[in-house]
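Starting off with a structure, shown below.
Note that this complex is displayed minus one protein chain, with the remaining chains in position.
Right after this comes subunit A.
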Amino acid sequence: MKKKLFRLLTVMAIVFSLVLAGCAPSKSNQSTEKDVKRETDELVLSIKGEPDTGFDPTTGWGRYGSPLFQSTLLKRDDNLNIVNDLATSYEVTKDGKVWTVVLREDVQFSDGKLLTADDVIFTFETALNNGSVVDLNVLDKVEAVNAHTVKFTLKEAQSTFINSLVVTGIVPKHAYGKGYAENPIGSGPYQLVQWDKGQQLIVKVNPKYYDQKPFFQKITFLFLSEDATIAAAQAGKVDVAAIPASFSKQQVPGMRLEALQSVDNRGIVFPYVKSGAVTKDGLPIGNDVTADSAIRHAINIAVDRQALIDGVLEGHGSKAYTSVDSLPWWNPETVFEDADMNGAKTLLHDSGWKDTDDDGILEKGSLKAEFSLYYPAEDTIRQSLSIAVADMIKPLGINIKVEGASWDTIEQKMFSNAVLMGWGSHDPHEMYDVYSSRYTGVDYYNTGFYKNEKVDEYFEKALAATDSTEAIEYWKKAQWDGTTGLSAIGDAPWAWLVNIDHLYLVKNGLDIGKQGIQPHGHGWPITNNIEDWKWAE
């Protein structure tokens, strides 16, 4: 018996030491290959972003980053300004309903055919009929004025319609058919060579591209898991790799870490109304605890966002105050002092929350200051943020019960419980979706049933504006106009926590241009300016 145990221990010791040795980062001489600077015009990237539905812009391909194979009427430059791409100019009528876009006349698809107004009309009509993630509900009709001028007529004024022109790649009417998503033809900088689903995508330069030709002639996109990406980066097999924050401390020889600022935000959405009502499907709405504005404000000011950034994101993030931080339509007045425990305590005390039964949790009448916070179980960052926030808030006397669940479960619970959500778009319309009373209980939008008539009014004005500076003024006022607003210093229907920096390992010497503020979705958006990428001199 004793002998057996001893033998067992010995075997275990050997096995463990082998396992551990295998895990130690090897510093052997595999760097010889890596150190040779690649004088090539080919790139290998592992940045995720493989589309489930293929490369068809009318069903949602290319909303962020480069659509690669197609090009769009307008585009955003590195500073998020909207500039012409296929268009040479556009005009909006005074009532904001008719948009006229003039196209370049020299644009060819990669098969040599000219791109005309018909293709634009075809694209938008197809997208409208597909009814996918591409939301074109406001579009009434698209018509050709002449071969290179298109007229969009909207049902109502919507200043954010411009974003549809920015993100919708134009498909060729003559070459669009059933297999288009697997075999796209377009006027973009690259054309498809090969797509092995779930593995890789190989593209080469489109010789017919009308704009500045990209430096890299051939790009391979590998669709690897996180672990495989890291391994590939360490082996020097990829030029750009998207990595999680937990790996950011590791040095990879021959590569540098690029932390790109983003509006890829995470925050807690609170049920804003008292419980009682149910949705059409019978799901409960509202929560008595989070409906109390003192609770929401106290959590907002008590959370130490910097600690979350340092602790959960390894320092690669920025404090979040709204869903649109640092974007042109963000109102910087919404910034406030956080990590203010005493302020939060006073606030709760003043609004009648007291610990009457000495259990460490506050009460107000018969109401106990506790609620559940749901997070998607497979998302480690949201899990970490949820646990960390719950622990931070506990000393205040608010008990947040953290629950990990699948999205299916969350969809049942999200109207009556707090949820750790994330947004972040280059389209101000998203703010409208998330906070407008028109979107209460629609998809993952306004799940808290937030409603403020003043905010709704600013939204309508912003959408009706014909000029983008005017619109921006109203978007800002919706966040905070001096007395009310949707931000945390106003009604605080959310407690925004952090904006997650997008981390990439980039091969030394590779210039990925100036990257703007990244939207939700770590990975593909980095390709937005892929035409500008080159080896530094």
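Here is the rule we use: a contact is a pair of C-beta atoms (placed from the backbone, for glycine too) under 8 Å apart; a residue touches a chain by one contact, two chains touch by 3 or more; residues count from 1.
In this section, contacts and distances are computed from a predicted model.
Chemist: One chain of this complex is not shown here; going by its UniProt record, which of these names is it: "Phenylacetate-CoA oxygenase subunit PaaB", "Glycine--tRNA ligase alpha subunit", "ABC transporter permease" or "Phosphonate C-P lyase system protein PhnH"?
Modeler: "ABC transporter permease"
Chemist: Out of A:Glu182, A:Asp359, A:Asp391 or A:Asp511, which is the one that touches the chain we can't see?
Modeler: Of these options, the touching residue for the absent chain is A:Asp391.
Chemist: With the missing chain put back, one of A:Tyr64, A:Trp99, A:Phe122 or A:Phe247 would touch it. Which one?
Modeler: A:Phe247
Chemist: Determine which one of A:Asp41, A:Asp135 or A:Glu403 touches the chain that has been left out.
Modeler: Hidden-chain contact among the options goes to A:Glu403.
Chemist: Which one, A:Gly179, A:Pro253, A:Gly311 or A:Pro332, makes contact with the chain that was left out?
Modeler: Of these options, the touching residue for the absent chain is A:Gly311.
Chemist: I need the residue numbers on subunit A that touch the omitted chain, in ascending order.
Modeler: Output for subunit A: 12, 16, 20, 23-25, 227, 230, 246-247, 249-250, 307-308, 310-312, 377-378, 380, 383-384, 386-388, 391, 394, 402-405.
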